[in-house]
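Incomplete set of chains, arranged as in the complex.
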Amino acid sequence: MIIEQFFTGGIAHSSYLLGANRTCAVIDPRRDIDTYIEQAQEMGVKITHILETHLHADFISGHLDLARRTGAQIYAPKAGNCDFEHIPLSEGDSFRLEGIHIDVLETPGHTPEHISYLVTDTSRGDETVTVFCGDTLFVGDVGRPDLFPGMAKELAAQLYESLHEKLLNLPDFCEVYPAHGAGSLCGRAMAAKRTSTIGYEKKYNYALNIKNLEDFTNALTKNMPAAPDHFSRCSVINAKGPAIVEELPELKALNNNDFIGLIEKGDSIVLDVRCFESFGGQHIPNAYSLDLKSNFATFAGWLLPPDKNILLVTDSQGQALDASLWLRRVGLDRITGYLEDGMFGWVTAGLGTDHIAQISIVELHEKLTKGDETLVVDVRAASEYEDFHIQNSINIPVHELRERYVELDPEAEIVLICGSGHRSSMGCSILQQKGFRKLYNAAGGMTGYAAAKYGPECPMCRLPWTASSDG
Amino acid sequence: MIIEQFFTGGIAHSSYLLGANRTCAVIDPRRDIDTYIEQAQEMGVKITHILETHLHADFISGHLDLARRTGAQIYAPKAGNCDFEHIPLSEGDSFRLEGIHIDVLETPGHTPEHISYLVTDTSRGDETVTVFCGDTLFVGDVGRPDLFPGMAKELAAQLYESLHEKLLNLPDFCEVYPAHGAGSLCGRAMAAKRTSTIGYEKKYNYALNIKNLEDFTNALTKNMPAAPDHFSRCSVINAKGPAIVEELPELKALNNNDFIGLIEKGDSIVLDVRCFESFGGQHIPNAYSLDLKSNFATFAGWLLPPDKNILLVTDSQGQALDASLWLRRVGLDRITGYLEDGMFGWVTAGLGTDHIAQISIVELHEKLTKGDETLVVDVRAASEYEDFHIQNSINIPVHELRERYVELDPEAEIVLICGSGHRSSMGCSILQQKGFRKLYNAAGGMTGYAAAKYGPECPMCRLPWTASSDG
């Protein structure tokens, strides 16, 4: 028996290949599945089983793609009522992969239908050696139960039971292989380490040490980080069965005229994935700014309207293909194409552009010091803002800007700031769509601000404070 | 006998491999020589001869690098008085490469020491089948004789004789393999086609049809395009023997502190090779803007001070290596390193930046139409400006901006425009170094202007006018 973990940054997702001698199972595959097929080939095993722990909220699963390519059988929770062909599993079900015995445990809480897979290596012993527990138990955290409106309390109770009555009954030595790691919004405080054991988590996981349901419920349903918009969409798509990636239309290289024509039809948005200084330098009016290099998938799922076609502006075809891959991972499949000759082709055709002035932290500090009438809007999450922020700045998390822009004066000079410049650039693009004209993007963000050691807000640590990974 | 041509864009340079059965010669190699070695290996021949037609003015030759790697013998014009080990060649000299007989013809004019190599394939016949004529005769043009101050008239006379008394005496059927193609500044009007024949050129080359010396001299010494600064440096380096590329120090990845330290020492310049909108968005104060994708080598040789070390700002390490390659091709070897974490690392360290506002042609037109007090400075060559320009714009070619900035008011609002935005971005960076603050780069340039069909200056052709390749 052998286990390979596949960690996908950006969505901080862990999937697994569980190999026997000649066959193997893939657990919670991502949508771009070549890597599983290559790994199986290299190991000389055939993919025969595809195991879903639950209907993932934060990404589109590759179960159908993988089944189609390999002929493997999909196993999924019965309570998920999935529309695709699968073997439905309930508490007590079990099946084998050669000498590997797999038991099913229902572990609802993060989602109502969640199950875990208990793995026994019969060639070595008759106890569970490993549990694939999906989003029920993480390294240093547990799955958040607050993603279903109105069900948080109920799910928290289920989760409490799943953990204390079920998972924690596994042997201390049992290895824990969860579906996410640090950076995922399916929990709040996951550790960087990607695997753990039941015994260690039982002892040192904060959530498992809350010993009554009420406190547990409070801890896991209050002051939780906001959940991106696509979290409510992905589960539905995963249950229904996502489109097969191979059948999606190919990404088109669009010339200026076609691009303009599609914009004018009104059912498309322009998504510019270049870095913020390029976007600031020049961009197509009304484009969204979402830097491909910074937590792109999460914010794409969060900020972009899912009912529009997407027209990409990129530095290269490679970047367009990469953007397309990530958009699909969060269920944004309506990608029409990319501007073939890029912004250079656009401006040399004499077409109009818009701009966002970038401002370095040094310049921002001068501006504030000399008393310019400037409003600083900090678009990070509330918790980040609370940690440390610029005096007199106000906090509107970037996803809230879509509605809360009305609180701001469109004629005022406004500097947007975040951790490093990415989210503030997103915010600038959103405000610009609403008619704001005197916008600055604070390039470098609060990371730069701390590094420059400005003002009383500067933290007292010797090493500069660093922005969280979502930039 | 077999001939392979290697065309290097950017410097529009043609070098050649002349292959016999077991050995071969390389004619006028460029400085990065791997491609010759690979080609020879693939053909199963050994590089034994390296032939220089003359001391190239526009690029650094790879003769020493190639000799060192292969052990091949260098052949060069005796009149060049070269310092490196070589076999000096004069009129009437000859040598063999197995069955290939090579005669030397002195063909001065483009440079004083220029020679041509007449190739006879003795297995087929006893006449010259091919001439490697360097920069004496081009497809559709001849080598310019005006690169040596004060010698233009004398060289023009030599060139006239080299052509009419020597090269044109070759058979009509003789193939002409020159050292440059369209885009090179070693001539004025080369055709895109990369080879020709004596007979065709004799009949259809404008310069060969000027049948008296005076007219010829006038045609080739008056109203010539400006010669980049490095043209006077490269010949000297080539004669002395350039540094061996393998012995040059490796490109260093520099962190912010090291980078700043080197700037402060005062013997370095910052060279930013990113696209103009990124440079415009944010850049290190006093950096030069030279987009790697647009005629980079020529303008680097032209605009950068050769006695300074170069600190690169790039989007990636790959781009830094590429910039380094091109800088070496024009003899700028003092490349210290590149900013390892790029502009993102710079601003998140809280360091200061500068900016150049980009302006699209649509916006420029609005600005001009509504009567803003804006000076439009067209930084293209005089001939381009004469073809077609914006009313009331003034013309200062970008290389002249280095001195002629004094003609402009540093407090005025100035829009720089060129063919597409690259040279104007260079110009903006130069003016910004001189203290100009209200600068705009016209993104899209006159190509965009023509495409947008603005103003009475718009040409009447049905297809939009396109900027020359140097952007």
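In this document, chain identifiers A and B correspond to the written order of the chains, with residue numbering beginning at 1 in each.
Quick note on the criterion: a residue touches a chain if its C-beta (ideal position, glycine included) is under 8 Å from a C-beta of that chain, and two chains touch if they have at least 3 such contacts.
Not measured: the values here are computed from a predicted model.
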| item | value |
| --- | --- |
| Full complex, copies of the single sequence (shown: 2) | 4 |
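Following the convention adopted for this analysis, only the chains that are shown with their structure count from here on.
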| item | value |
| --- | --- |
| Centre-of-Cα separation between chain B and chain A, whole angstrom | 48 |
| Residues on chain A engaged by chain B in the complex (per definition of touch) | 275-282, 343-344, 346-353, 355, 357-358, 360-363, 420-421, 443-445, 447-454, 467 |
